[in-house]
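I am attaching a structure below and will ask some questions about it afterwards.
One protein chain omitted, others in place.
Residue numbering begins at 1 within each chain, and the chains themselves are lettered A and B in the order written.
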Amino acid sequence: MGFFNLLAKPGPKMSWGLGLCLFLLALIAYVAVAESRHRENPDDKVVPTFAKMVDGFYSVAFEKDRNEEYRLWVDTWASFKRVGIAALFLIFAVLLGLHMGLFPYWESLFLKFMLFFDKVPALALLPILFIAFGLGETSKIALITIGVFPTITLDTYLRAKNIAGEQIMKGLTLGATHAEIAYRIVLPQILPDVLDTIRLNFKAMILFLIAAEAVSSDVGLGYRIFLVRRYLAMDIIIPYVIWISLLAFLADAGLRWFIQKKFRWRMQGAG
Amino acid sequence: MKFRLIFVFLLCGLVLAHSPEPPAKAKTYKVAWSVYVGWMPWDYAGHSGILKKWADKYGINIELVRMDYIPSVEAYVAGQVDACVMTNMECLDMPAASGIDSTALIVGDYSNGNDAILTRDNIDIKGLKGKQISLVELSVSHYLLSRCLTMNGLKEKDVNLINTSDADIAPIFLSNSSQKVVVTWNPMVMQVEQAPGINKIFTSADIPGEVLDLMVVNTKTLQADPALGKALTGAWFEVLALISKRGPETDKALEFMASSAGCSAVEFKNQLKTTAMFWTPQAALDFTTSEEIRTKMEFVRQFCFDKGLLGEGSDSADIFGVSYPGGEVQGNKNKVRMRFDASFVKMAAEGSL
Partner (left out) sequence: MSSDFILEFHDVYKSYDDLSGTKLVLNDIDLQVRKGEFITLLGPSGCGKSTMLRLILGSEKPSKGTVMIDGLPAEGPSRDRGIVYQKYSLFPHLTVLDNVIFGLDLEQFSQFSRYLQPAKYRRERKKHQERGAAMLERMGLGHALYKYPHQLSGGMRQRVAIAQAMIMEPKILLMDEPFGALDDNSRTDMQLFILEQWERTHMTVFFVTHDLVEALFLGSRLLVLSQYYTTAKDHNEGSKIVTDREVPGGFPKPTSFKNSPHLKELLNEVRRSGLDPEFARHITEFDLSHRDAMRTVTPEEWGNGQKEQ
């Protein structure tokens, strides 16, 4: 059997087949449970059938609701804005980490604080954020930002610090100023890795988004999930969850593609 | 080879997980409850042994499970628990709308001020127009607001709703003076109204008998084994009788309930004042069999339908039926999903439990 063969080379068909295997298994398990529950109770809302979920998804995506809005798109746009603005703030996280990794005074000033800050469970801060920033967009963006900011900063810091000292010396002998070394030698080199880290933190950002929207909101993907939970509309919740996962997956794939395309120099053996 | 071994292990795990528990002598029922002044007597019933006494009498075991409110109702709908405390509104839009036939075994009380609309800056009901209002959407608070607006000639479109989790609603409102209006329930109402400059402009006392706090049992389970209904009803009214008396034992009971609810005895008593408890089986029986309950339920039914809580596809509130002790049914007679049952309360009133 090939499963414990280190040198196994599954063909492309086999690879795809195996890759889809677990998806299919999950699907079958779900359908089986949904069917059995619906045999007992045709109105069951806890495990809706596919037909119901398709209906549910169709109605939120392509039919106007009571407020004359296409809910799914309105929610998606609102949540996207929140995550997007928070992601823009991560530029500062990257710059801070870069400076901390290169300039000793920055390191002395920020490192200990950031290491501690990184350990603070941001979700527990949530009520404080709402008190400090009010109920509007600010507090939600703040939560998402605060949730991942220290991680990104510290990651950038470590990567900047790991840049070989030779590179910096080399830059100086070519007449670069200290700022030019930071922005033209170090930053472009660590950027793809930092973007990778940001990519891996998408999940955390979405988690924080949903948490923030659950506490107080009037629109958004997380808001809708927690709202319709009040009447057990799993036929909407499950498509919403799949939709969020899909968006996150696409964003991840997009960024991965961008990194590969944009940073062609970053192949193995660089250095 | 190794692979096969893992497979065998997995199978064993599956079989074990699904093998039925060894048959117990007495059947065990799970009853979920959540913290709310009108439901705290259940906690005391479990703590004091009164519930066990009644369960033993009818030869069953009853296990009380403390949960958060919405998860408890979800657990009930999913069939993880056999009975659960909830309001008439959630009973309609969660179990009934999900096809679970439920029986309101005991109407314990109705909210008589425990839910309230509170405002800053002396905003009155007319002044709600155009305001941002924090509340848990699609909850009893939402119902209260909706009734208040309708009674005063306003529409929901006239206000902006901000869905806010009940855990954070009080501190958020208190710390943001830009928030002018909040709708919530006790104990948050008490926390909020204690702050200076805040007025209660509308409470559930203005719509008495509409927000009912129930003990709901799965109808199938109840019909298969009425012992559960008898034991719960017996225990409930024994605890209520104890609380409505005076004396050291009563004080101890109240103190226990207060600390379990996370407030002081004084605060707890204050909350009891805004809760219209049906202290005796007779009082509960009278209300459950009255004409009034049907007219009040009609408001709630319509609200649930208007908000799409009975299912997005439903075209009228009559998609399923609600039955009453006299045999009357609101809505679809062939699809009764919520039953007000007075038979157990009646037994208690007659002393035949």
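The working rule: a residue touches a chain if its C-beta (ideal position, glycine included) is under 8 Å from a C-beta of that chain, and two chains touch if they have at least 3 such contacts.
Keep in mind the model is a prediction, meaning the values are calculated, not measured.
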Query = Since one chain is left out of the picture, which of the remaining chains does it touch in the full complex?
reply = A
Task = Out of A:M53, A:L135, A:V148 or A:I185, point to the residue that touches the absent chain in the complete complex.
result = A:I185
Message = Of the residues A:T49, A:T138 or A:Q167, I need the one that contacts the missing chain.
response = A:Q167
Note = Given A:S15, A:S36 or A:T177, the correct residue touching the omitted chain is A:T177
Message = Touching residues of subunit A against the unshown chain: what are they?
response = 164, 166-167, 169-170, 172-177, 179-180, 183-185, 188-189, 263-271
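Operating definition for what follows: only the chains that are shown with their structure count from here on.
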Note = Listed in rising order, the residues of subunit A that touch subunit B in the complex are 1, 3-4, 41-46, 55-56, 59, 66, 126-127, 130-131, 134-135, 214-218, 223, 226-227, 229-233
Ask   = Which of the residues in subunit B end up touching subunit A in this complex?
value = 2-3, 70, 74, 77-78, 93-94, 97-100, 132, 134, 136-139, 160-165, 167-168, 171-172, 175-176, 178-179, 308-313
